[in-house]
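Got a structure here, written out as structure tokens. Questions coming.
Note that one protein chain is taken out, while the other chains of the complex remain in position.
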Amino acid sequence: MPARWAEMRLEGSGLTCVRGGREVFAGLGFSVAGGEALLVTGRNGAGKSSLLRMIAGLVRIAGGQFAVTGVDAEKTIPEQAHYLGHLDALKPSLTVAENLGFWARYLGGGAPPQTALATVGLAALADLPAAYLSAGQRRRLSIARLLAVQRPIWLLDEPTSALDREAQDALAGLMRQHLSGGGLIVAAAHGPIGLERAKELRVGADA
Amino acid sequence: MALIDLANPTRFLSLARPTLPWLAGLTAAVFAVGLVLTHGAPDDYQQGATVKIMFIHVPSAWLGMFGWTLMSAAALGTLVWRHPLADVAAKAAAPIGAAFTFLCLVTGSLWGRPMWGTYWVWDARLTSVLLLFLMYLGVIALWRTVEDPSRAARAAAILTLVGAINLPIIKWSVDWWNTLHQPASVVKLGGPAIHPTILLPLMVMALAFTLLFLTLHLAAMRNEILRRRVRTLMLMQAQAAPGSGS
Amino acid sequence: MSPLLNPLLALFLRDVRLAIRVGGGGGIGVLFFLIVTVLMPFAIGPDLALLGRIGPAILWLGALLASLLTLDRLFAADHEDGSLDLISMSETPLELAIATKAAAHWLTTGLPLVIATPFLGLFMNLDGTASAAVALTLLAGTPALTFVGLIGAALSVALRRGGLLLAVLVLPLTVPVLIFGVAASNAAIVGPVPFGTPFTILCALTLVSLVVGIFAAAAALRQGME
Partner (left out) sequence: MNLFSSLGPHAAFIVAAYAVAALTVAGLIGWIWIDHRAQKRRLALLEMGGVTRRSDRAAGRPA
């Protein structure tokens, strides 16, 4: 797999997050290069999601800053990152194909590749309204969004939740493929998510 | 959602398919007779030929009420006996009832224009029909917003029954609010006060309209059953695909 | 299609498609407008002359309430299912995305109100020219209502309260539009002021609210990123 992105590095230093007046974490730092994965662990409410959302520009940075090298300079980090949160960003009344098509056009400016749905095993349900999908299938459709638009940074918040064993292995494969393509992953999870050589960043009281 | 057994509606479908063409033919025949009779009806001494509008206005008003009565009966079927066919009957009747109520309003204002000089007058009967029309739109909106058919049916059934209870109250209060319209001349205690030569075409047209309503309702119910079957198949298609377990 | 327009077009088509599939294409807005208009004579009485005089005011109030109350879901729906997060993570500036959503909302809610106006004018005993005047002023005024309501919708998402809060926040801002809208309608029916004067002010108000609404709503959404 030829490296899609040149030598890339994402660093955060002295990061402080305050939400609703409560300091979630302070002075946090990390550094992850292209081809590497960072596993953010910690008990619930320790701020794993907040860190990911902060990288994605969805939460205000109370202190510290991010630095990214080796990527398109004009684009901000959120414009080069995929964020897979607890919410699936799907409209029940739109069909599977319409949902994916919209995100591909909105985030990537073009129609999604035909293979995206097939890779996540939803090709047969393309014309089915998303309302009929199960939680696991909605999750797969969200993951298809990551394949439909090429972005170097993947921010995955408990990506394996609602996925069955077979889908978790498939996701691990996709993540390895993304890393070997030179991309990087920052994932928040409780346990290992099939990524052997992931660096770990503990967040929370005993950080 | 447990896969409700569609056996009963299936039998309904097998019954509906043959009867539909016959019913449609009968409706057309009665309509033909009705139209000939209305054409021959004499002019009213006061309103002249505009009385011919009554041959559409009055039957469609009746159908507006008939539709809501039908939906109320179906609502009982839904709430008391939980019969899936009752849900289908209620949902199919709403748009048709609304259409005839709308027709009653339009013909009413067309009849009123030469008589009262304006298209719309806030008189008691027309206003009650207008409120009935709004209630129809409300029920249809309710049907469209709730996704699951059986939940939607129960919600619509409750709204229909509450509406049925309130219709007389609305009618009485609007009458009190304004009495401009001609008092109910057809259904009078002393029998119809209008001349038999006008009453006969009116009765035939009323029969024709009712048959039309039933034909349309039967066809709409058939569509509704097919729509539910499509929904069930789509659910099964999702469950058959990978990842449906979790 | 230039790279900037493609995403916006996709967003526009998505919102219009959603409005048609879920809301019945602005049907709920028109239904609310119809009910509010029909309710007035029950309070005021069936006196056609009086209704004729206050017809434009009633139609304007009905349209104003209808377009405001349907705005509540403009951002809330996307916020609840996570779409708003992804929309902000795109090269397309948030302001343009908001303008596109507002345009889609106006097309599926504001425009149907304008189209329904002549029919509701009958209930208010308004003749042809009167109904046309009200419809024309609404055509110029409803975009202002949408773009002013936008700010309330964005704020109510950030504050997670929504619903009536939107109306409370935004109603004072719509007063100028209401004044000049009704004034223009009455000018066309009764005079003495020529129709043009209040109408051009109304159009000016719309253009101002267009710009202010978009940037204020974007700021409100960004500020709400807690």
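Think of it as A, B and C in the order they're written, each chain with its own count starting at 1.
The working rule: a residue touches a chain if its C-beta (ideal position, glycine included) is under 8 Å from a C-beta of that chain, and two chains touch if they have at least 3 such contacts.
Keep in mind that this is a model prediction, so the values were computed, not measured.
Considering the complete complex, the chain that is not shown touches B. Only one residue in the set B:156, B:174 or B:216 touches the chain that does not appear here, and it is B:216.
Checked against the full complex, the candidates B:23, B:96 or B:202 give a single residue touching the omitted chain, namely B:96. Among B:33, B:110 or B:161, the one in contact with the hidden chain is B:110.
Although one chain is not displayed, chain B still touches it through residues 3, 5-7, 10, 43, 48-50, 52-53, 56-57, 60, 95-96, 99-100, 102-103, 106-107, 110-111, 113-114, 212, 216, 219-220, 222-223, 226-227, 229-230, 232-234, 236-237, 240.
The working rule: only the chains that are shown with their structure count from here on.
Note on interfaces A-C and A-B: more C-beta pairs are in contact across A-C.
A separation of 33 Å divides the Cα centre of chain B from that of chain C.
Inter-chain spacing, taken between the CA centroids of chain A and chain C, is 37 Å.
Annotation: 53 Å between the Cα-based centres of chain A and chain B. The multi-chain contact residues of chain A, meaning those touching 2 or more other chains, do not exist; every residue touches at most one other chain. For chain B, the set of residues that touch two or more other chains is empty. Of all residues in chain A, only 92, 121-122, 124-125, 128-129, 131-137, 139-140, 162-164, 166-167 touch chain B in the complex they form.
Of all residues in chain A, those touching chain C in their complex are 19-20, 53, 56-60, 75, 78-79, 81, 83, 85-91, 93-94, 98, 101-103, 105-107, 109-110. Of all residues in chain C, those touching chain B in their complex are 22, 24, 27-28, 31, 34-35, 38, 41-42, 46, 48, 51, 122-123, 125.
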